[in-house]
Structures are given as structure tokens and as C-alpha cells.
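For reference, the structure I am asking about is given below.
Below is a slice of the complex: some chains, not all, each in place.
A, B and C are the chain letters, set down in written order, and residue numbers restart from 1 in every chain.
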């Protein structure tokens, strides 16, 4: 119980169900006196909202966020900031059939077993719709990190960028550079590689037509982290980022730098030698993904995240019903054939919150 | 600051430096009245201690643990349990050369930058020696989980087993079954596949002779988790396990079930259909690694962990010294050419603590 | 920062400002499957709301609470429960004069100094109006505690009762018994002693007419606490209750049992001897106020709370303005000449939350 909050210095508390009147979040610990760009915040939410195009869920939600506390005359006051996002296109009746059915890959059955009761409407609390509040909170963290507000004379904006690196068989080559926001956003799937972006769209459309869904990978880069960010022992950068990212629906893996490939390497291949670059400390290579001993090396922090294919598919599956009888299921409700394009702003939001939490402690 | 504790219901606080008089830990929240097997606890520590054989660090530490509080007449009292482990074979003078040198792949430089001061002796606080206290604490958690002490009538022992799955080019095939403790322990590298175990030993010996080091993978399985273990939203099983495991020195990635392979799958391939097995709820397949929606499905929980090759190598490397001048470095101090064999009990310990933390909340 | 939550097992997060669109709260950790009496919850809020009678603030707020998450078909689901209470009779323009004035006894100046910015309207975040969300949350805790839902076979409802014991010169004698709800509620000042209740009303009316305000004391009793409730060392009953109660606006002191009078006693006078009462463990006397070693003895827990007189008074006072110039101030805005009658449900709410937090840990 009482695990709906995350963070130590800047605490996100999440609330709401997919088909209740509102979902939302409280963000506590945001410093006072920061000018808030509510328009920019809404733009971030728009990147996550459903119905953006024909490869996302058709649920029509404008996801207009209302900030009901903590901001006064466009500035943060130091009080908790509360976001309310109405559920306008809730169609709970669509889910009546699910009252008595446990969908494969979904947590319906586990909620029922754990709590003895559940809000079955559209996944209730387990719906990824909940993440809209996280994106709102993460957007404020982004504004903070980009605005040079960090302590200890670290006067460079910290920039966090995520993009889609793989969807099913469409796999990007490594980027030699971190893509720009525009390169990412011009792709409906948020993949900056134009050729692969087109292939991803094709794959998603084909999966959709076939009543199926696709998984993939998102890469995220953090630029300009101050050297030493991250707290030994249990506030290590990778552990804190891991906690935030592994909390996102459908995530099954996270890796930093070389990730699982370190298993194939020798120390002499994997070690990053310390050097000076324009009088600043850095490393010659960045196999470590910018993290050593749980702390930032000054190099870009790079990590990869695996998302499973959407569990809701139109194909017939066998499953159990409320009486634990075997039944056949054809999914109803609205959903995305591939979650990755809309997951990009969620990964960014959670990473911004994780980094801000650690930065406030430096 | 103040990030040397982990856990909500059973809290591990870690203290000590590699070459101070003691390292240790406090375990707070352990229920009262549990019979403690201190001999079994010492056996777990012995699996982690250096000098076990000629492929581990030659540092000669008996790692005899003294329990100075919380246990009375062989039973836990509900008070915090404190473990003290003396550093007997500390050779701080071995590290005099490191006073002024920042080793590649190590956190020396970052500690110095972050704190302005550091205990340079043998890695100080960043040494993996610190994990001896974690293994002691994890051993008690193991005794609790195996002893059917869990709440809510879950009367099956929860068994957590880790083993080495890969070292460099020696890669195990998938196991159809979870190996037994004896199968694992009869291998000096803790790989239950005899043929691969021999190859791993050869690879490590060759790397050692060459002044190099090797990375690898550990797999961990959790059997008999009660259905529904794990707390939405931010206490999800994968997020909590992730936080604990990504806190272990040298870990660069964690994945659950299919892990990064979900990126290559369709929903119809990846979904685990709910079924009854002998009247108990389960899933037909276990692509999810026993976790859906952050909660245990009742199937074995399976995850993989990547460890980087030991950063300390005898080969010459370039790096920076205290004056940020480029120098050549040949490592001194004692170390393992491959950390994986000794990391197995650490992965088990952290997983036992993570699972116990969530179980106490059910 | 990030101090707007309280509790470990059942966490109250408070948000909102006195003159924003809503104030509210999130209650996380409430067990699932509990039938919720929303009508009863509203009745508790009505006891706190302004405008109840002519000795309370004339601000006309119906304080109708909307629950927007965590309850489905009249039962708790285990998800966070969110309360929204609109500010309907907000008159921010009343406070325009206070934009530039720091009121004595109020935190205006300190908010400005601390945060560099503040919502000056009606006290903003420091307004006692915020406690409406606490009362909503506390009402659910009350329903839980009274419903025999506690763990470990403690099958008696835990009853928490607060009442006014003193207002200015009207001081009640000790009660030999804990008063009933009806005895308390039939008094507009929530003092169960009829004679003193009448005197208190007279005193408040006189203070109001004179543009002044009055302080007083509330006593609170907790019946049927299970023996051993409270957690050594830093979760002692008195420390946890103290944290909750000292968080209430205007509270300046808390004492348990004999309280400050222990300073005048010998051990032989103050010790409570252990006895059996109808085969149940108890103490012959209850000088300790039902708490020894931080744990419940089984006897009623009794504590006293001091509330200062309302800081807003109509009398002319000198103070500082925004430019730190001395000025004369005559208060504007609506307020209570004595906060105690409306503070009774707040003390009860916070105590219910504190006790529930500890009970969930037993």
C-alpha cells in the first residue's frame, strides 16, 4: 500500500482511474519562483494523448490539463502543484464485457486477486492513461532542468531526449549524435531515422489490420548532467532511473551504455579512460553510458528501454473468466497497436523527474 | 545524501569502507520471534568472500560476521539487527599509489569531484566489499521467505536462486528447469552447466594471465511468489527488484522474462494466456517472466542481470591523476578477474530483501 | 520541500490554497474492499465547515466533497482516494489589502521570505481551510478503525473522541468518563459540560464584539487501542500523534496523561501498576495516559492540545508592510473569533490517521 508516490526531494503522487471523472497527479517539492510555461506543458501532454493519428488509439481525449494549486501568477509558489485531467471520452460501457473476463497480458485478474475488488472499466488503475499526470509533472521538471535552475553553479541546461529505436523488425542503426527534437517529432512514430520511421509505420498498420500488436525499444539520452550526480549507495543514477522507468506500463527491460553487451566484453575493451576535453573531465569512450559507480561522468547518459507489444489484440485468445472457466476472448475497447510512439514523452517525463530528484540533493 | 538505506518495510542500512576497521549493515523491520540460523548465515557469507579459489581475489578475509543486536537466544526480537564484519586483511598501503590516481572504470575521480574528499584506500565506500553486509541481511530475508512466515496464508516457501548464465564467450543455453543449489555450487563459477562451467574457468584463467577481466550475465528465478505480490504503481515488482539489483556494483542492465526480446515480438506471440493448472491460476507460457502489471502471476519470476568486466586490470591504461595530468596506470591492489561467481550470492541477497519488503506489505 | 505528505502506511497528501479553485487531498494506502459511507464523511466535513453558527467565520462554504478516485461501487479499491473540495465563497479581492501587509501572528511574511513569492489570498497555503481535506481523509480512517478492520484479531472498534476542555477563563473540571458524541455535538462550542459551554459562548461573543479572539484546550481520548500499538523507537505513539497534531494550525503544545504535571510528581505517585481487569491486562491508574515506552497499555489514551487565539483580530495592531515599513493594521477577511469548536473534528481526523498508520504496521 501507499506506493503511488515516487521521489524523495520532488515527489510525484499519482491518482485516478481510466474511466473515473479525472486522472491527475500532485507534484510536491517543486522550488518556488520558477516561471511556468503552461502552454509548453500542454504541448508535452499533446504528444502523449490518444487520437494523434491513425496509428494510435482512437479514444478522443483532448487531455487539457487544469492546474489547481501551487502556481500563482505564472510562478511556482513552493506549494504542491496539482494537475487534473478530465476523462471526457470515457466509454465505460465498452468494458462491460470485461467485468467478467480476465484479459491475457493485463493485470485484471491480479487486481481482482490482490484487492478482492476492482474498477474494471478500461483497466481502471492499471491503464496507461494514468501516465498523463506523470507527463504533466515531468514537463515541469523539464522546464526546471532546462532553465539552469540547478544548484552548485551547474549552469548548463540538462537536456533529456528520447526516441524510438526499434519497432519489431525495423531497427535503427546507432546514431552517432543525439537527434534533435524536430528530427524526432517529424516522425509519427518518433523515430528520427526517416527510412526506418516509414517502415515502422508500415509494420504498425499491418499489425493493426491483422488485429495484432508490436513491441520495440526506446533510447533516451541525458546531456549536461553535472559530474557526480547520483547518490551512493542506493541512489545510484542507474538504480533511480531504473525505478522510474520500470514503473512505466509495458516496460520489460532497461540497460545503460553497452547494456547486456558488457557480457561479451573484456575490461580492456569496456573501460572508459579518463581524459580532459577542453579542460573538462570526460572519458575517451562512453561504454559506461555516462555512469560510473552510480554517478554521472559528464558524458551523455544513454539508456535503452524495451516495451512489450500491446497486450490488447483483436485476435481470438483463450483466457479465464470470473468463475475461472476457460473462454475465448476477442478484445473490445480502444487501444494502440504499438505503444512506443506515445511512450516517448512518458520516458522523457519519468527521466526528467528522476534527474531532478537527484539534482535537488546535490 | 542519506541514500545508504533501501527498503520500506524491511530496511537495509549499509555502512563501512573497504579498509576501515569494519564494514556492516543494520536490518530494521525484521519480524520478531523468527529462529535464526547463524551458521547458515555464515555459509552465505562464505559464498561471497574473497579467496575462495584461484579465480577470485586473493584478499584473505574470513568474513566472520558478528551480530551485535536484534537477536536474543537465537530468535529475532523485532529490534534492528546489526552485522559487523571486520576488515582483517586490509592493506591500505597497497593503495598509496592510488591516492593521486583516478582509475578508469572506477568512481575514484567522481567521489573526489562530488565530495571534495575521499577514502582512497581500496575504493573506500565504492568497493564491492561493502556488499558483505548486504549478503548477511539478505540471508536473514532468505530464512524468512523459506520459513513460510509470510502473511495471508501463503504457506509455501519462496525460493530465490541465481546462477551464472554467461561469461564472455561461454554462453549457456536456456535451462528448461531452474537448477538446484547443488548443481550451482559444485561449479567454482556458479554455472550449473558443467561444460560451460569448465569453459568459463578457462576463459577467466586466460584473462587473468593476460592482465584482463571478463563480463557476463546472471539469471535469477523466484519460485512460489504469491499471486498479486508487488504494489501498483511505484512498487511494481520489476521496479523494486530493479532498484535493488541496479544498486549492485558493476551491474549495467536488467531484464524480465523475454526482456529486450519483446522488441522483436507481436502481441499474439508474447501474451501469456491465463489458465488453470491443478486448480491454481497460472499462464500457459511465461514470456512475461512471471510479472504482469507489476504483480506476480504465480509463475516463476525470471530476470537477467548484466555485469561489466572488472574495471581493475593489469594492462597499462592511460588516465588522469589528481592534478588532472595524463598518466599511464598499471593497476595494483587485489581484485577478481571476473566478478560473476561472487556476485551470485549478492544478487540472491538483494532479491530476497526486495521480495521480503513487498511481502510484508501484502 | 516535499513535506506535504504525512504517514508511512496510510499516506495523506494535502494540496490547494484557500482561494484557488479547489483544495483537497490524496489518501494512499487505504485497504481495499472497505464499504465507504460517503454520507458520514460529509457529516464530518460539516462539523468543520465555516458558517455553522454565529460564533464561527461567516465564510459560506458548503464544503461538499467530491471523491474522484479510489472508490468504486461504494467500496475502496486499494487505489489512492482523492478528495476535491471547491472554494465557492472565495473572495480574493477581500485580501487585496494584504498583498502588501504582513499580519501579526500569520505566516505571510515568512512565506514571502522563504519562497520569494506567495499566494496572498486569504493565507493561501497556510490557511486552516486546507484542513478540510484532512478531515475528509480522517473520516475514512475513522470508518476503518470503527469497523473492526484491524489486523491481528483485534476485534474491537477503536473510538477517537475530542472535545473542548477550555476556552479562555472557562475551564472544565476533569471528566470522570469520556463524553459521548451527542454530549459534545449538542454544544455549539463542542464542550460537553453544559455550564461551561454556555460560558464559552458568552466569552466568544464578547471577544468577537471587542474585535478580539480567544485560545483554549482540546482533550482527545482513544478507546480500545490494542496493547502494544506504537513502534519503538521513532514510531512511538506519542511521537507519531505529536507529529500529526503539532501540524495543525495554531497548535502550540501537546501533553499525554499527566503531561506537564509529571514534573510535580514522585515515581511512587506517577507509576501505574499493572493489574488484571476481567482477565485483561491493564493498569490500576492511568497517569501515563495509556502510553508506556511509546506503546499502548490498553487503557484509554488521553492527550491535551493547546490552541492559540486566532491571530486575525479587528483591533488595531502595528506591523510591517512589503517595504518593511511600520504600519497600522485593522484586519479584513472573514475569520473565527475562536478556532476551537471547529478544531475538534480536525484533532479527531489527525488522530484517526495517526492511529490507523500505526495499526496497519502491527
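Everything that follows uses one rule, which is that contacts are C-beta pairs under 8 Å (C-beta built on N, C-alpha and C of every residue); 3 or more make two chains touch, one makes a residue touch a chain.
Not measured: the values here are computed from a predicted model.
Here 3 copies of the chain are placed, and the complete complex recorded in this file has 4 of them.
Here, only the chains that are shown with their structure count from here on.
A rotation of 180 degrees, rounded to the nearest 5, superposes the Cα atoms of subunit B on subunit C. Comparing each chain's Cα centroid with the centroid of every protein Cα atom identifies chain A as the most central. Averaging C-alpha coordinates per chain places the centre of subunit A 27 Å away from that of subunit B.
Note: centroid distance subunit B to subunit C, computed from Cα atoms, is 46 Å. With centres set at the average Cα position, the gap from subunit A to subunit C is 39 Å.
The set of subunit A residues touching two or more other chains comprises 1, 3-5, 14, 114, 125.
Residue ranges of subunit A in contact with subunit C, taken from their complex: 1-5, 7-11, 13-17, 20-24, 26, 28-33, 66, 68-70, 72-73, 75-80, 82, 114-119, 124-125, 360. Every residue of subunit B that touches subunit A in the complex is listed here, in rising order: 1, 3-6, 14, 102, 104-107, 109-111, 113-114, 125-126, 130, 166-169, 207, 212-217, 227-228, 231-236, 238-240, 242-244, 246-247, 249, 251-276, 281, 283, 288-289, 292-297, 304, 306-313, 315, 317-320, 324, 326, 361-362.
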